[in-house]
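Removed: one protein chain of the complex. Kept in place: all other protein chains.
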Amino acid sequence: MDLFLALVLQIVYGISNLALIGLGLAIIFGMMRVINLAHGEFLMLGGYTVIVATNNGVNIWVAMLVCAPLVVGLIGVIVERVLIRFLYGRMIDTLLATWGLSLFLIGLVTTIFGPQTTTTISPPIGAIQIGEYGTSGYEMFLIVMTLLAIGGVYAVLRFTKLGLLARGTMQRADMAAALGVSTPRIYMLTFGFGSAMAGLAGGLLAPITGVVPTIGAIYIAKAFITVISGGAAILAGTLSAATLLGSVNGIIAWATGPTLGEVALLLTAVILIRLMPQGITGRFFRKSL
Amino acid sequence: MRRAENTRLWLLAALALAFMFGAPEVLQLFTIINLTTAIALALLALSLGLIWGYGGILCFGQTAFFGLGAYTYAIWAQNFGETTGGVIAAVLIGAAFAGALGYFVFYGRVSDVYLGAITLVVTLVFFNLIRRTSGPEYKIGDALLGGFNGTAAPPLTLPWDPSAILFPNQVFYVAMGTLILCYFGCVWLTRTHFGRVCASIRENETRAELLGYDARLYKLGLFAVGGGLAGLAGVLMANGVGRVTPDLFNLGYAAQAIIWVIVGGRGTLIGPILAAFGLFYLTAWLGQQGTLDLNMVLGIVLILFVLLLPRGVVPAAMELGSARIGRTRGLKRARRNGRRRRATLEPAE
Partner (left out) sequence: MTPTRLTRRGLLQASTATAATLAAPSILRAADPIKMAAILDQSGGLELLGRPMLTATEMAVAEINDAGGLLGRPIELIAYDPQTTIQFYTQFATQAAAGDRVDVVHAGITSASREAIRPVLNRFQTLYFYNTLYEGGVCDYNNFCTGSTPAQTVEKLVPYAMNKWGKKVYIIAADYNYGHITADWVQKYVRDNGGESVEVEFFPLDVTNFGPTIKKIQTAKPDFVMSALVGAAHISFYRQYGAAGVNKEIPLASTTFTLGGEHKLVSAEEGNGMIVSFAYFEEIDTPANKKFVEDLRAFSSEDINYISETTARSYEGVYLWAQAVEKAGTTDRAAVIEALRSPVSFEGPSGTVTIEPKTNHLVQNVAIAELQDQVLNVLETFEAQPPADTLLVCDLDADPSQSTFFFENGLAAAGIE
């Protein structure tokens, strides 16, 4: 019974992990049809922000929850201004340009910080016991944070004026512009918002995985696949795809080991995209956010 | 137009042959050996240039066929002690797997970025699976797969005499000859009815279908050809490096293949080849200098090309060249027409 509970928690953690790393990418892809392949590096930058901030005496919670999203969101805005805005409507070109950006950021961070992180941050929450199984309290905290982040994104898009303007702009930019909305600003803010979510995720994951310049590569394939499998609806798509892929991965990894878990995740995604070429939300939950 | 292009092709053939027979005379042995690797990568670039530039198939995982070809060759050569069958098997397996994958995706109407995602995932699956094969239980015949360490790839042998192992400079002749043949084969293919239908599908799939062409079948055919070429590139790679490792399937090579085609130019065949050679020597040079981070340089190259020269070096250079000729002959009108026509021939994204 304890084992079962511990296992279920593990799988839920796997799912929330996928959702958390995919969320920022989903906002940018779902709203703007821009695939940001530098997403993994945005996560990495979030991690570095936390490390630099805590090294300079900032409280770890402030560093993770405030500094990381702020800094990476700002970087996102700059990237949108100097790179992405020239490429709207050219999906493949944005993909290639952000791939270039991803390589550039890896190189830049390696040059600045060296190939390894020079400090350590431990998860600020200790272990908890489930029966005879010790499990990480921080992982539980991450599950809660993922739910909060998704709820937050939903609230922003659904209930704020900015969210309304953003959704409108993404659907019919010309119409929004005709109604007096500054569409370039909306694009910029949306990209910044997506980047900030990536920064938050990177910051939250840093204590668990550690940070190295190349860590983005580990995230990007999974995030990319989760978002593509989810389809156009940002939240419903990411959540449903993360649930499906995370469960498959968790169960198979438990039964056979991490490689086959990964392979099972990838194969599930392939079959899913073949059956639903527009992602899960291309067929189900079409009206959802 | 056609005549000028043919002249250019003859010139290119002459240059390539001169290089093929001249290089081993002037260059040092190590340069020749390393050139074989560069040629292998150029052939991989050509295969992607063909299916992406002429068929509009955005394949992120061309390395899947590349790696399969290399492994097929190495396993065959270790088992049978001869390589001719291995080369044939590598090409066939590359093509067959591309065919199967193509059937899976094209008949499911998976397109653009989703197609990219699937192909990328496929190559990552291979990467993950083949890395799991360290340990003595993973063996095909006598050939140990070796997991992360990879497995040895014996050099090519003569088709009529398996005991005659080719020397590195002879392997170079074979590789260069293969590249020349494949390039002109691809040029020929794009000029056939089949190639022109593929180009029309790239431009507008719906219209091509309304004209009665089965877009799925044509794309499948082109994809399989590309897979076969990539498999052949894998054979050359195995010969150049002397070892086959899971690296061949990884994101690094997959990304580089895309970069070659972008830099060289979509819609040309020579562009990706030249870009592969150029970037091969750039990365090797950076590896010796060590002053600038390789990733940073590649990243900047890619960003600059997408922003400033999205059509690649070769189409831009050709346009510049023909513009100059046009001016001297005072054929401005023809130039304008030509440009307009070419503009409509841009690959549709």
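Each chain gets a letter, A and B, in the order it is written, and its residues are counted from 1.
To be clear about the criterion, a contact is a pair of C-beta atoms (placed from the backbone, for glycine too) under 8 Å apart; a residue touches a chain by one contact, two chains touch by 3 or more.
Quantities reported herein were computed from a predicted structural model and do not represent experimental measurements.
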Identified contact with the non-displayed chain, of A:168, A:184 or A:210: A:210
Sites on subunit B contacted by the missing partner chain, in the whole complex: 28-31, 33-34, 37, 128, 131-132, 134-136, 144, 146-150, 152, 237, 240-243, 245, 247, 252, 283-291, 293-295
Contacts of subunit A with the absent chain, listed as residue ranges: 3, 6-7, 10, 13-14, 17, 110, 114-118, 120-123, 126-127, 132-139, 207-210, 212, 214-215, 217-218, 250, 253-254, 257-259, 261-262
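Note that in this section only the chains that are shown with their structure count from here on.
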Distance from the mean Cα position of subunit B to that of subunit A, given in whole angstrom: 33
Subunit A - residues contacting subunit B, complex: 35, 83, 86-87, 90-93, 95-97, 99-108, 110-111, 217, 221, 224-225, 228, 259-260, 262-263, 266-267, 269-270, 273-275, 277-279
Residue ranges of subunit B touching subunit A (in the complex, touch as defined): 58, 104-105, 108-114, 116-118, 120-122, 124-125, 128-129, 131-132, 251, 255, 258, 262, 293-303, 306-307, 310, 349
